[in-house]
Every structure is written in structure tokens, then in C-alpha cells.
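Omission of a single protein chain aside, the complex is shown with its protein chains in their original locations.
And now, chain A:
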Amino acid sequence: MAELQLDPHAPSFQQEMKALAEDLLQKIDGGDLGKVVGVVNNINEVRDRTLYDEIGKLTRGLHNAIKDIKSGDELSEDSGIDQASDKLAYVIEMTDKAANRTMDLAEEGMPLNLENLEGAIKLQEQWQKFLRKELKPNEFRELTKQIDAYLSQTQINSKKISSQLSDILMAQDFQDLTGQVIQRVTKLVAEVETRLVDLIAMAGEVDRITGISHGESDQTETPQEKDKKIIAEGPQIDTSLDGVVGGQDDVDDLLSSLGF
């Protein structure tokens, strides 16, 4: 990222102005009006030159900022912002795929587990009968066949469930990939912010030289206006903030206080 620093060897605007002001006082004391006017002209010149310099820096800074944000990847013509959007779309795609894969596997496994469970319940009923000596010989022969079948089927089901569970574990690998992508996008956002702060500092220098001051009219919003706007905001990351519920219990408390 190109730096936007001032030339460290150049005398500062203040230093130049101070020297000229001292010179001006001397000339006034000396009583030569022609020289006084000359110094005043010098003062104007320094001010104008500094102003042009600062505006030049600001323009160059803007240009560099845009260039820097665009050059996220030399191989691509897309800007960094375009790439960030693409990257985030990739995160959505990856998490969507992982969630669906996990749900597929869990849905496949559930009936197998249920089959094991129901088989065990059925066998146990028969087994209890056997222990109570209520089984007839032919029923007992049937039971041994059922036990044999159950043992085979349970092994098959358990193996399938094991492999589904390990596939569910594997489906979580998106966290690593999406985490890396999000870290890069976060870095880009931080860079853009740094650039903007630099530009604000430079614009501030121009304001200082020209004596422009900005009103603060555009930032305040009355509480009434704010209250009217109930809009979707997405998940609250920080639940300790004022006006944010900490969880379902808080929601229930709030609703019950409203008569729900």
C-alpha cells in the first residue's frame, strides 16, 4: 500500500507561516509599506501552494486507495470489493453444502438407528417371556432365528451409522476454508478503513488551510425517528448491548410482560 506521508524535509505550513509572520512584523516596524505588501503576497503564495499541494495529495491518495483496493489479485480484473463479494458468496455456498450434507447423513442414519432400537425392544419382549418360561419350543426356535437375524442386521446398520457419523465430521471441514476466506475479507475491510481514515486526515488538512468547517447536522437522528424504524437487522453479535435480548428466556419474559 502506498504511503501518503508528507515530505519530511519540507518545512511545514506552520513553520513557513510563522517565519513570514515574524518577517511581516519586522517590515511593519521598519515602516516600508512596499515590503509589507510583498510579505503579505508571500503569505498568500505559501497558503495557495500548500493548498494545491494538499489537494494534489488528496487526489493522489484517492487514486491510490482505489488502485490498492482494486489490486487484490494481479491476475484478476475484478476489484477487491468484487472479489470480497465473490468470496462471501463462496462462504454461503460452502456452509449451505455442509449443512445439507450433514442433514442428509443424519436423515439416512435415523431410520437405521430406529430399526436397531425397535428390533431390540421386540427381542427383549420375547426374551423376557423365555426367562419366565412362557415360550413354547417352536416359539423359542423362532426367537433364536430372530436373534441371529437381529445380530447380523445390527452389525450392518451400525457400520453404516459409523460411516455416516464420520462423514458428518468430515462435512465440518468447511469451517477451516470459510474461516480463511472470511479472514481475508476482514483484512480487506480493515485496509479500506485505513485508506478512508488517511483520506479524511488529508481532507482535514485542506479544510484547515482553507478555514472550512463542516456542520454536524447530518449525523443526528431524533429518538422518535429511530423508534419508528423497526427493521430486520440480522443476528445480534453482542447480546450485552442495550435493548438486545440474551436468549429465549428474555424473549419469553418480555412477551409475558406484554400479556402473552
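Here, contacts are C-beta pairs under 8 Å (C-beta built on N, C-alpha and C of every residue); 3 or more make two chains touch, one makes a residue touch a chain; residues count from 1.
The rule we apply is simple: contacts and distances are computed from a predicted model.
Think of the chain that is not pictured: of "Pitrilysin family protein", "Glutamyl-tRNA(Gln) amidotransferase subunit A", "TRAP transporter small permease protein" or "CheY-like receiver protein", UniProt labels it "CheY-like receiver protein".
If you put the hidden chain back, the residue from A:N100, A:Q124 or A:T144 that touches it is A:N100. Screening A:P137, A:G211 or A:G243 for touch with the missing chain picks out A:G243.
Residues of chain A in contact with the chain left out of this view: 96, 99-100, 103, 107, 227, 230-236, 239, 243-245, 247-248, 251, 254-255, 258, 260.
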